[in-house]
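The complex appears here without one of its protein chains, the remainder shown in place.
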Amino acid sequence: MKKLTVVLLVLLILIPSLFAGGQKDGAKDQKTVHVFGAFVDEEAHRFEEAIKPFEQRTGIKVVYEGSKDFETLISVRVEGGNAPDIAGLPQPGLMATFASQGKLVPMWASLEHLVDTNYAPVWKDLGSYNGQAFGVFHRVNAKSFVWYPKKAWEREGYQVPKTWNEMLSLMDRMVANGHTPWAVGIEAGGATGWVGTDWIEDIMLRTAGPDVYDKWVSNELPFNAPEVQHAFDILAEIWLNPKYVYGGKNTILTSSFGDSQRPMFDTPPKAWMHRQGNFITGFFPDRIQDNLEEEVGVFALPAIDPSFGIPVLGGGDQFVVFNDRPEVREFMEFLATWDSGKIWAAEGGALFPYLDQDLNAYPNAIERSLAEALVDAQVFRFDASDLMPAQVGAGSFWTGIVDWVNGKPVKQMLDEVQRSWP
Amino acid sequence: MGDISLGSDGWTKVGKSAITVVAPIVAAALFWVGFLFLRGGAAHQSVIAIVAIIWGVGGVAFLFFSLDWIVHRLPLKVAKKVQPFIFVGPALIILTWFLLLPTLRSLYLSFFDAYSQNFVGLDNYIFAFTNPKMIESFSNNLLWLVFGTAGSVGFGLIIALLADRSKLEKGFKSIIFMPMAISFVGAGVIWRFVYAYKPAGEEQIGLLNAFVSLFNVEPQAWFTLQPWNNFFLIIILVWLQTGYAMVIISAALKGVPQTIIEAGRIDGASEFRIIRSIIIPYIKGTIITVSTTIVILTLKIFDIVFTMTGGEYGTEVIASMQYKQMFRFLHYGRGSAIAIVLVIAVIPVMWYNLHQFNKTEGF
Partner (left out) sequence: MNKQRFPLAINIILLALVIVWSIPIIGLLISSFRPQDDILTTPWWTIFTQKSAMNLDNYKRVIGGSSSTFIDAMGKSIRSSGDNLARAFLNSFTVTIPSVVIPILIAAAAAFGFAWLEFPFRRLLFTIVVALLVVPLQIALIPVLRDYQSLKLTGSYVGIWLAHTGFGLPLGIYLLYNYISTIPRDVFESAFLDGARPMVIFYRLVLPLSVPAIASLAIFQFLWVWNDLLVALVFLGGTQDVAVLTQRLATMVGSRGQDWHLLTAGAFVSMAVPLAVFFALQRYFVEGLMAGSVKG
């Protein structure tokens, strides 16, 4: 019986192995570039559409893989020896880490030339480590905006505030009318708290200015310095006052960052303002998204100290190279030009930093104005929490915000964050 | 079950020897070809799928038979010594490659700094045992261990006992099992809505808040209430894992010989008495096994905490800290040290099981 079993096994393996074809063939002839990034689904489709002209022109196949687990996977793949050709890193800190380990291919002359020509200098700096440039920015986002339900505002006669004090007066006027000014939500699963960091960064830029901001990022200015506490005190005036925020602190803590804007679009609105980056349009209720220009208004978060004006806070993924090959270089050079962004810009939901971009490519007036604000910004700064070391920027700063909203005294929280700086 | 001796299959002796030598060699060659084929992945998806299944099953069976065949050819004394390793060998080799060596590597890395460049001695362990968040994690994991295990095993046992006596057994067991099938991705959405918060005066969309509002209690942001939030999270685990405990205990219950149960009934014992004094002692080994696996699961608990609260509001657990250190802060030293701390934490469990192991005998 055992012999029969062996014979059967032999047959079982014999039949399928008739198909044995060995390695993949055909795929070897076509050059392929593998790109790995954190955006998925619709955004991934749009990216693929945006780069199709490149594929058609050069015959190089670009395979994009997006994953919501980018954070985990990128370091596993790099350390495990399976790095993608190109990766879109969401934090400059991550780029610095890989660069310091020698895993990235530095910018070559022709790419550097393109970057110098097509971008404001700040973007090259953000993509550099120790003076050497590595990263190319493609889609970026701008954050310092306040969204509001346009029609309801018109009915109530609310005007867009030009200064912080005007905004505070507007808030009091809203309260007197029985309205709650702000909709705020910071819940984000394992990343809960980041919304608060954006607010603080905006306030820091407006009260302490960009130079102090830079010192804060590098810890030259300690996290528990008076300037930082001042920023938190200003935020406390709004967030920690239950009259000013829909649902009070419990809602701030438990409302997910994407859905927290919804009360604005109730009838009547349960909240009247929401501060968030440009991506939030994708979260608005469908009927609002279909009619964006008419339903939604947006204004820049006003200045606090007039000498610091209205700086723009933003962020973005930078593409870096792990594996050097001619086709990879070609693609990177494509990414450094407006050509690689214009299709995505037309599809909506993406802003680009290219100096030579055509603002008319954007699908509606809102995105056009945001793009303009970004490109024309006198002062632009990258999201501080993405620049700080991860232990703080993705760690104690986030948890600090949560604890502070939940009642921890601001001084104690700031001391703890400072202590956590590596 | 009686006759296991091998019968002759009628081949000539020469033919037998030829096949004995040639067939395994041919099979080995084709096994290798199949491996290359699957690794290359050139053919159509469905073909690969089918080949995969055949190759997988056939391959493993082939492996065992050929090992056995080889050992059988060795001198008797040697064969007897080597035989057990046919059985445990493949498992040990795979475990060593996939789990044991990485653990040892983690042990090594735990004595180095963030990027594994400089030796830092016990610094990472000092962090692991003194960092306030880690201390919070230890006490939280203890809560998970006690209540998560007691809840899952307790409910699993009760349901298994009840279902065993009901005609609708299959239906009930399937529903209790369903949470496991939903997996945490779906479960996360569900439980988010059980605990959802809307301000007072608004319509509550969260089940719990809707429930308490019937008693005129104000809606709560449940996840932020310390220390109760840990229990709200543990309930999710119990909901998920009871099905697991139930399935295993139920299988064990079916193996309890009717004879000794009947003996108890004839003696006039009440049903509860029978359960307590006859059935439970009989399946004690299974209860210990299930409890052990759930205890270890609670030590490793990650998804529930990470996606619901991110470890905030005093709900932090060890595995979440390990993830953050390793993948977010890219501190391989601390991440490895925390992983080793987990392994150390399981030693008491191991010791207890070892104790039980000693009670069984081999040949």
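Labels for the chains are A and B, by order of writing; each one numbers its residues from 1.
Throughout what follows, a contact is a pair of C-beta atoms (placed from the backbone, for glycine too) under 8 Å apart; a residue touches a chain by one contact, two chains touch by 3 or more.
Small disclaimer: the values here were computed from a predicted structure and weren't measured.
> If the full complex is used, which shown chains touch the chain that is missing here?
Per the touch rule above, the missing chain touches A, B.
> Who touches the missing chain here, A:Asp202, A:Glu347, A:Glu367 or A:Asp386?
Going through A:Asp202, A:Glu347, A:Glu367 or A:Asp386 one by one, A:Glu347 is the residue touching the chain not shown.
> Which of A:Trp108, A:Trp153, A:Phe279 or A:Trp338 sits in contact with the chain that's absent?
Considering the complete complex, A:Phe279 is the one touching the chain left out.
> Identify the residues of subunit B touching the omitted chain, counting contacts across the whole complex.
The list for subunit B reads 1-6, 35, 38-39, 41, 45-46, 48-49, 52-53, 55-57, 59-61, 64-65, 68, 72, 81, 83-88, 90-92, 94-95, 97-103, 105-106, 155, 159, 162-168, 170, 172-191, 193-194, 203-207, 210, 239, 242, 244, 247-248, 250-251, 254-255, 257-259, 261, 271, 285-286, 289, 292-293, 296, 299-300, 302, 319, 322-323, 326-327, 335-336, 339, 342-343, 345-347, 349-350, 353-354, 357-358, 360, 362-363.
> Spell out, residue by residue, where the missing chain touches subunit A.
38-46, 48-49, 53, 63, 65-69, 72-73, 76-77, 79-82, 256, 258-259, 262, 266, 279, 282-283, 285-286, 342-343, 346-348, 363
Heads up, the rule we're going with is that only the chains that are shown with their structure count from here on.
> Where the centres are mean C-alpha positions, what is the separation of subunit A from subunit B, in Å?
Computed from C-alpha means, the inter-chain centre distance equals 37 Å.
> Touching residues of subunit A toward subunit B in the complex: what are they?
For this pair, the touching residues of subunit A are 1-7, 9-10, 12-14, 16-17, 19-25, 71-72, 75-76, 97, 101, 188-193, 246-248, 250-251, 253-255, 389-391, 394-395, 398-399, 402-403, 406, 422.
> Quick check: in the complex, which residue numbers of subunit B touch subunit A?
6-7, 9, 11, 16, 19-20, 23-24, 26-27, 30-31, 33-34, 36-37, 40-43, 47, 50-51, 54-55, 58-59, 61-62, 65, 114-115, 196-199, 202, 220-221, 223-224, 306-313, 320, 323-324, 327-331
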